[in-house]
Structures are given as structure tokens and as C-alpha cells.
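Quick one: the structure is below, and I'll ask about it shortly.
A single protein chain has been omitted from the complex, and every remaining protein chain is retained in its original position.
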Amino acid sequence: MKSRSIIRVRYAETDRMGFVYHSNFFLYFEIGRADYFREAGFTYRQLEEEQVYMPVTECSCRFLRPAFYDDELEVFTELEMISRLKLKFSYEVFRSGTRLAEGFTVHVPTTPGGKPCRIPARYLERISNQR
Amino acid sequence: MKSRSIIRVRYAETDRMGFVYHSNFFLYFEIGRADYFREAGFTYRQLEEEQVYMPVTECSCRFLRPAFYDDELEVFTELEMISRLKLKFSYEVFRSGTRLAEGFTVHVPTTPGGKPCRIPARYLERISNQR
Amino acid sequence: MKSRSIIRVRYAETDRMGFVYHSNFFLYFEIGRADYFREAGFTYRQLEEEQVYMPVTECSCRFLRPAFYDDELEVFTELEMISRLKLKFSYEVFRSGTRLAEGFTVHVPTTPGGKPCRIPARYLERISNQR
Partner (left out) sequence: MKSRSIIRVRYAETDRMGFVYHSNFFLYFEIGRADYFREAGFTYRQLEEEQVYMPVTECSCRFLRPAFYDDELEVFTELEMISRLKLKFSYEVFRSGTRLAEGFTVHVPTTPGGKPCRIPARYLERISNQR
């Protein structure tokens, strides 16, 4: 299942080329990821409250067409892979049906102290059902 | 005493007007403040390691002329006021002698839990000497 | 009239204190301003397409309480003053009825080349009606 997020481009996110500065797409991905969890029945914030962090260990994006100020973007987020120790999300960004960018992020669940850990079973279950 | 910081404008800090997006000047002020402490003989990071945080309770900036990508900016930082429970820094930003912006930030020292606290005496002394 | 915007705090907007980094409130103000124009019947983007820019010449914010990751914030935006050559917007940020911050921005309409100019009459009218 893919979750769908709607994001309006902020002025601060553009650069002097007139485009959305490339690294801001990773903020859009973050919103997509948060919405994915929300649709699975919990929030990433709750996960952190249970001492499970999900730092990004890898991220990547291909930019096909620029996004502009005030554009309404659609972000589709999919859980591409999940194992005990790793998650991989993939993302697609569209404007009015035109694909602008696609990318992925990899996450390793850790304790607040930075040690790899497992996602609590009830969250894992919800994420897997969502998939 | 005023401390002096040199900052080169990043592409990501510009917006589609071609100017530095206004809120980024507060990031330049943050660098000015960090350098002010550094010249006083310690780092803001050390202060936090001693459980003293300095959240911003007020900030303000007037923009006189735009800053552009790759500009080399000079930030002058001055401790305008210090009391047991409050600090006020003022800042001026120049490019080649031309004043671009001026502003201030007010800070209240707190514990990590958010309760107002005092700055440890040895830091206060260094800051006051620096002044 | 006040316009109302709903904003969810992004992870990228927090800092290691766990709070929303102060300068990000100016991005929330920008969203409030854009929504204010939208409710008046046009977009800031349209204004720029007609060669009218509204750079910020002054901005200020007081922070009363911290905002946190994933908070749903309400931003109320009001046009405090408008003259031929200047606009002043004021903003209030709330979370579940608790006031977190309040501030203002001042804008001077300019041509893309940076010369002060007037806001076209039909936009001015809509803004004034909205008020």
C-alpha cells in the first residue's frame, strides 16, 4: 500500500534558480514517512516515546523535473522492505500527475543511545499489515 | 567588545527572489553568538554539557539590503545586556562595509527540563570580562 | 479578519534541545501570509507573476512556549497595517489553545529589480476587503 501526502512548496524551500532546492525533497519524504506510519495506526513520535529511533542510514533521490513555489505536490510513500533490523521506504513526488522526483531512504531502528534495536512487535505488525 | 564572524552565503539559503531568505539571518546570528562565546573562552556546547540551555525567547531583525549567493558576510556580535536571568545579544551584518541587516536575540538560561536557571559563575565571569 | 493556517511540525524543524528551532517560526508566518492572500482571493505567486515582490524588511518574534515535533499548530494571521508602500502582518501561533509565539513581519512591495513600487489596485482592493 502506498500512502499519499499533499505538500505545498514554501518560499523558503526555493533557491535562486527558482526551483525547490534539491535537499528539501528529503523533508517531503519525511512527511510521506510520517503519514505512512499514521495510516498504519500510530505516529513516529509515539515510536520515539517508546525509545525507538529510526535514523536515516542512506538516502537517495533522482530529480526529473523542477518543483516551484506554491506548487501542490503529491508524495506517495511505500515500504519497500522491512526486516528485523532495517526498513526501506521509497517515494515518488508528483505535481498534477507529472512525476518530479523519486527516491528512497533506509532506516535502522536504534535506542536513543544509538544501539541497533528491534521495532516493538505491535508496531511491526501494524506496519506489516499496512503493507 | 564585539566578536566578528565571517560567513559565506550558501545556495540553499537563497530563495527565488535571488536573495538570502530572511529567516536565515537568524542562523548567521547563531554563528555570531557561538563565536562570541568562543572568544570568551568556552563554547556554547560546553554550556549545554553542563545542563545550561539558552533558548531564544525573542528575536528581531531589520533588513536594509539583500544578501546574495556566495557573498562573504561579516557578522558583529555584541552582548548588549546580561543579568542573572536574561541575556541580550545584538548583531550587525555587513558585506564589504555595507550594512545589510541588524537585529537582536534575547535568551533565558534554562535547565534541560525548561526551568529558568542561572549561568554558572565561571561562565558568567568570562562573558562579563569579554564584554 | 484573521486567516487561520494549520501546520504540522517537521522533524527537520526541531533542534537538539527538542524544540522547534526559533527561526522556523518565520516559515510558519510565511505560510500564514500565503493563506491570508489566498483567502483574499489571489496567491502571492500571482503577485510575483505580475512583477510585484514583497521582501521582508523587518521581522520579529516572541517565544512563549516551545513547539515540538509532530505538533499541530494553528497560525492566525492579520494584516495590521497597509499603506501605499508598506504592509505589516502580525501572527499568533497556538497549540491546542495555548499560545506559543507571536510576531510580525513588515514588507515593502518592490519590482523584481528591487525598486519600491505600489501593489496593483485590484490586489490592494481584495486585501483591504479581506481586512
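We just call them A, B and C in the order they show up, numbering each chain from 1.
Here, a residue touches a chain if its C-beta (ideal position, glycine included) is under 8 Å from a C-beta of that chain, and two chains touch if they have at least 3 such contacts.
Just so it is clear, the model here is predicted, and its values are computed rather than measured.
Undergrad: Check the options A:Y53, A:F76 or A:F94 and report the residue that touches the missing chain.
TA: A:Y53
Undergrad: Give the residue, chosen from C:Y69, C:F89 or C:F104, that touches the chain omitted from the document.
TA: Looking across C:Y69, C:F89 or C:F104, the contact with the absent chain belongs to C:Y69.
Undergrad: Go through chain A and note every residue touching the omitted chain.
TA: 17, 19, 22-24, 26-27, 53, 55-63, 66, 112, 114
Undergrad: Considering the whole complex, not just the chains shown, which residues of chain B touch the missing one?
TA: Touching the missing chain: residues 8, 10-12, 27, 30-31, 34, 43-45, 48, 69-70.
Undergrad: Which residue numbers on chain C touch the omitted chain?
TA: 11-12, 14-19, 21, 23, 68-69
Basically, only the chains that are shown with their structure count from here on.
Undergrad: Mind checking the rotation angle between the two copies, chain A and chain B? C-alpha superposition, nearest 5 degrees is fine.
TA: Rounded to the nearest 5 degrees, it is 180.
Undergrad: Indicate, using Cα centroids, the chain positioned nearest the centre of all protein chains shown.
TA: C
Undergrad: Specify, for the interface formed by the sequence copies chain A and chain C, whether it is same or different in terms of residue numbers shared by both sides, with half as the dividing line.
TA: same
Undergrad: Measure off the straight-line distance from the CA centroid of chain B to the CA centroid of chain C, and report it in whole Å.
TA: Chain centres of chain B and chain C, defined by C-alpha means, are spaced 23 Å apart.
Undergrad: Please report how many Å separate the Cα centroid of chain A from that of chain B, as a whole number.
TA: It comes to 32 Å between the two C-alpha centres.
Undergrad: Distance between chain A and chain C based on Cα centroids, please, to the nearest Å.
TA: Taking the mean C-alpha position of each chain, the two centres sit 27 Å apart.
Undergrad: By residue number and range, which residues of chain B touch two or more other chains?
TA: If we look for residues of chain B contacting two or more partner chains, we find 17, 19, 23.
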